[in-house]
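Worksheet for the structure shown next.
Of the protein chains in this complex, one is absent; all others appear in place.
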Amino acid sequence: MELNFTPVRTARNYGINSITLNLEDIKSAKNNNFCKKNLQKLENFPNFEFLGENIELEDNCLLSNTNFLCNELKDEAEKFSNFKKTAKIYKSSDKLVKFRFNLDTNESNLIDTFNLTIEEDVNSKIIVEFISKEKLACYQNLNFKINAKNGSNAEIIFVFDLFDSSTNLVSIQSEVEKNAKLSVFIVDFACKNSIFNYNSKLIGENSESNLNSLYLSGEGSTIDLNYLIELYKPNCKTNMEVIGAISNQSKKHFKGTIDFKKGCKKSRGNENEYCMVLSKNAKAKALPMMLCEEENVEGTHSTSIGIVDEKELFYIMSRGLSRTQAIRLIVKAKFNSMILSIFDEELRNKIIEYIDRKII
Amino acid sequence: MPKTQIEDLNTNIYDFKNEDNFEFKIQKGLTKDIVEEISRQKNEPEWVLEIRLKALEMYNKLDMPTWGPDLSELNMDEIATYVKPKSKLNSDWNDVPEEIKNTFDKLGIPQAERQYLAGVGAQYDSEVVYHSIKEELLKQGVIYTDFDSAIKQYPEIIKEYFSKCVPISDHKFIALHYAVFSGGSFVYVPKNVKLEMPLQSYFRLNSPESGQFEHTLIIVDEGASLHFIEGCSAPKYNKVNLHAGCVELFVKENGYLRYSTIENWSKNMMNLNTKKAIIEKNGKVDWVSGSFGSHISMLYPMSILKGDNSQTEFTGISFAGAGQNLDTGFKVVHMGKNTSSVVSSKSISKSGGISTYRSLVSILPNATGSKCSVSCDGLMLDSNSRSDTIPVNNVENDETEFSHEARVGKISEKAIFYLMTHGLTEADAKAMIVRGFANPVSKELPMEYAVEMNRLINLELEGGIG
Partner (left out) sequence: MEKLLEIENLCTNADDKQILKGLDLSINSGEIHVIMGPNGAGKSTLANVIFNNSAYTKTSGTIKFNGEDITNLKTNEIAKKGIFMSFQTPEEISGISTLNFIKTAKNKIEGKTIYLPDLKKEIENDMSELGMKSELLHRDLNVGFSGGEKKKNEILQMLVLKPKLAILDETDSGLDVDAIRTVSKGIEMFKNDENAVLIITHSTKILESLKVDLVHILVDGKIVYTGTSELAKEIETNGYSKFKEGA
């Protein structure tokens, strides 16, 4: 199946317009009961936890979210969803809001539709976690929608920590209204297929939408990131920062687009991507797009590849560290400023610990 | 403050028509009969016809591109692919029929030849009408001739190199090119011969509802060096004209080639051109490209850095005005070790023009120690236009330095104010900034062409050209 299409196509042989996965095989291999051969609705997802206050949580999701990866996944979500929720944060709170999904032997499939609204003038900090602690191939088809109402200010961190052999198909969309600010942070401890789509529309004046994305590949991950920020109204602002490291046989496709629509006068957009290539078999592709049909804007993007500098490595090793320890140190140093921008200390430590665990 | 207009490019000096006088014009369309007829008219060897027919088959098999500008206005049934002018190939301008000679006089070609070129080729519609090279270069073994003559005079070399850089199956319009190609130049620079003055080929398409499909093949042998200039223009017609040329460049060990293009096709031209260079060990190709004309362009010169330590630079500018969709960029594949590429691209969009920078950088597993840096700038002069940047970057080894940066935006208000406090009108100020923006390209061109380019960006300041 072809999914995660770029907003504008380019030459087919560049191999970046979309990615092809055989989802039926993936699902059959898990011997699960929702592959084509054996169509059955999954049981309601059992391991969902929630923490926080000033939230209205409903067990349904009336709005049907678009799946920006492909229509087939939308159909799947409509027919086989085992988790649907609508959440409204109606009042500011100092307390963190947390949603946690634990995938385990009980249920390793999660087809979820989640609609989150940050009401007018509400400030909120939210963490949404997807975790599998067991050594188990999971499957997720996530359809997440965020509505940031007028004057709201929200920081939302998504953490994906599924076991290496999992397939994680993520579509997150957001709409940001007038004077609202939304910062989304995607942390991905990448599994076998880590396919992400983030689509953010700045539909109100003076709105701001930021995206931070951090990934670390597993043994042989396919990481396909397709991020699109569309600016429609005057004085909008966006900043996209993407940083990651790939090792072993992993490959990464980054497709990041800032689209200045006609009428987004005095808007500004910036996009930076940095990828550390840690092994000679890893492959990094990037397509940092900028589309512009408005004169009065400032848009910039940059992308670069980082390699481990041998001199730097030698210097650190001369201070008594092993080569691996030295590489970990360099990766941590490169990731440092993004890690520090995470408001949750537990998560900061988890990322650092993950770097130590993964770079061997 | 009301906005001042920056003038559209003034292409009038190129927009003069001669009557559609020809010795032979093939019927419109593209069929096996037509291809065979072209071959017969050209009286060429059998093996060339075989390539043409194979290419035609390929053309019919290949799909239209699924990306880029909309090409639906192009209808091959409305294009005559071969127009033979009323002139033989000459080596003295005085022998060129007057009307055609006048055309090239107006374009300044004979004058340029006298002043600063080592050789000139001039093509009118489908055939080359003039070709000449300085005597002393002939003595050094330099070959510079029209492509048809080369097929007949140097069949072994042509067979060895023709379609080896740009294969027939590359894409639909290159297949078309190989089916109906006519004219173009062949250059061979022998080992260690370094040309001090440039060679120039100029392509003029006069005939309406026709196409130009010239083939340029250049071989720069070991340690040799060449600057080749390509110019093109056409008068404007109401119906679509097509240009699908092909440029194949081979640069051997330690060779150097600078390939400069000033493209100023009329605004009814579909410019679907293909250019590619294969660069051996320690060789270098520099591309300098100015795209001003055409209705639609799809133009992505390509360097294959095959040999270790080979290098390439691309410096380009495109100016998309009313009714223009210029989809241009650069492609580079790093194959050899320690190869390097530097890309600098600028674009200007105004009056509804669309400019797109589309590129590919591919650094393959064996190209360790390679370096690539890309920078693109898009300047928007109003909000009716578009400026898109679509660069694909592919890195397949862990010993590569790669960076890409791009900007889009308008002319800084502060800079305009600064210049106005020094007595420049708003239009002058914008013009100066736009010219400065284009400067990285014009400074890479020979003086006379830089002047030409500045004239093209008809944004003159009193007191001359910057």
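Letters A and B mark the chains in the order given here, with residues in each chain numbered from 1 onward.
As a convention for this text, a residue touches a chain if its C-beta (ideal position, glycine included) is under 8 Å from a C-beta of that chain, and two chains touch if they have at least 3 such contacts.
If you're wondering where the values come from, they're calculated on a predicted model, not measured in any experiment.
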| item | value |
| --- | --- |
| Chains on display which the left-out chain touches in the complete complex | B |
| Option touching the unshown chain, where B:195, B:240 or B:433 are the choices | B:433 |
| Identified contact with the non-displayed chain, of B:31, B:192 or B:425 | B:425 |
| Residues from chain B at the interface with the omitted partner, ascending | 1, 412-415, 417-426, 428-429, 432-433, 435-440, 461-463, 466 |
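Just so it is clear, only the chains that are shown with their structure count from here on.
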| item | value |
| --- | --- |
| Of all residues in chain A, those that touch chain B in their complex | 8-12, 14-17, 260, 262, 265, 277-280, 282-305, 307-308 |
| Sites on chain B touched by chain A in the complex | 65-68, 358, 360, 365, 378, 380-383, 385-410 |
